[in-house]
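Only a single protein chain was left out; the remaining protein chains are all shown in position.
Let's look at chain A:
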Amino acid sequence: MMASSYNAKDEDGNITVSGPGGGALRSKKPENTAFKQQRLPAWQPILTAGTVLPAFFGIGLFFIPIGIGLYVTSNNIKELEIDYTGSDMSSPCFNCSQSFSWNSTKPCTCTIPFHLDQPYDSNVFMYYGLSNFYQNHRRYVKSRDDSQLNGDSGSLMKPSKECEPYAYFEKKPIAPCGAIANSMFNDTLELFYNNPNGTKVKIPLTSTGIAWWTDKHVKFRNPGGSNPNFTAVFQGTAKPVNWRRPVYELDSDPENNGFINEDFIVWMRTAALPTFRKLYRIIQKKDDLLPTLPRGSYTLEVVYNYPVRSFEGRKRMILSTISWMGGKNPFLGIAYITVGSVCFFLGVILLIIHHKYGNRSNSADISS
């Protein structure tokens, strides 16, 4: 009854009050537009086994190859992790790890030998990794002054409140202030290739290009502009409590010193999770013919400064090549394969359902 009058209404929508006087009276009759009558053309998907089948199979067929591709890619990435925390008695760094202090004057050095089974062909990225280090702690994350790091001279001498209690040391403003800077990773890692002939070759490590370009050039700036005299610029500031050197002595290269020191910048980018790695150095590939790191035995020399025992932390050194999708992580590939398979499997179930019950679900049974 309604359906039959439906079309009729569409057509005569413009008729207003008929009869004498109708023109004079402005009718309050609602306008007959699709929008106002809620008749906008619409796509009405109905979710039944039959209609969603293609989606499930499609997703399955689409995801599984992607997953396999990702998995293979991830597996081709070479990665080596060396834990040098030294919590074990047997570990070379055990002695060093026992010292608790941040500012011990005498550096403790330990040497860890390791062996590469495969040659690393492309650029090799050297990371340091920390575990159980809650760089994402709320108060920790906040404890920095971006203005100061951006070279604002006002903030340099008067750090933000957020830096408390690492804003002033003996009435002098700390540069860089805050807990993040204060707890900066200060181990030094060096790699040596043990030539089969017995010599130790120091592997050249590039310390630039490890931070985000925008961080190095926009977010972090040294105060005083291009003034190379850092001592003068940082005059009147104190170094962070845990640091051995002031910030302007982090590197000899003026382009990598002060706030724009890349190690510092990398550290300031707080990690998302308590177990993290941070890029330390890059081993550039030099020769197209030779692998960057050939097979063989190596030695890692650590100047052990960073205490992790207070929080049961671990320290690692990671060597890794990377692919287009980043570091070695098979998870995404597995996820794609799993989701794809589940979709496919559910698709099969739906197919069965559709075959068994699909015919029943026509509209007749509302009235039966």
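Keep in mind that, in the parts below, a contact is a pair of C-beta atoms (placed from the backbone, for glycine too) under 8 Å apart; a residue touches a chain by one contact, two chains touch by 3 or more; residues count from 1.
Here is the rule we use: contacts and distances are computed from a predicted model.
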item: Per UniProt, the name of the complex member that is left out, chosen from "Gamma-secretase subunit APH-1", "Transmembrane emp24 domain-containing protein 7", "Mitochondrial ribosomal protein S24" or "Phospholipid-transporting ATPase"; value: "Phospholipid-transporting ATPase"
item: Touch criterion as defined above, residue of A:Y84, A:Y127 or A:Y248 at the omitted chain; value: A:Y127
item: Identified contact with the non-displayed chain, of A:P65, A:P165 or A:G296; value: A:P165
item: Contact footprint on chain A, counting only the chain that is left out; value: 1-6, 8-9, 12-13, 15-22, 24-25, 27-32, 36-38, 40-52, 55-56, 59, 63, 66, 70, 127, 129, 133-147, 149-150, 152, 160-162, 164-166, 179, 182-183, 212, 214-215, 218-219, 242, 266, 269-279, 309-311, 313, 324-327, 329, 331-332, 335-336, 339, 342-343, 346, 350, 353-354, 357-358, 361-368
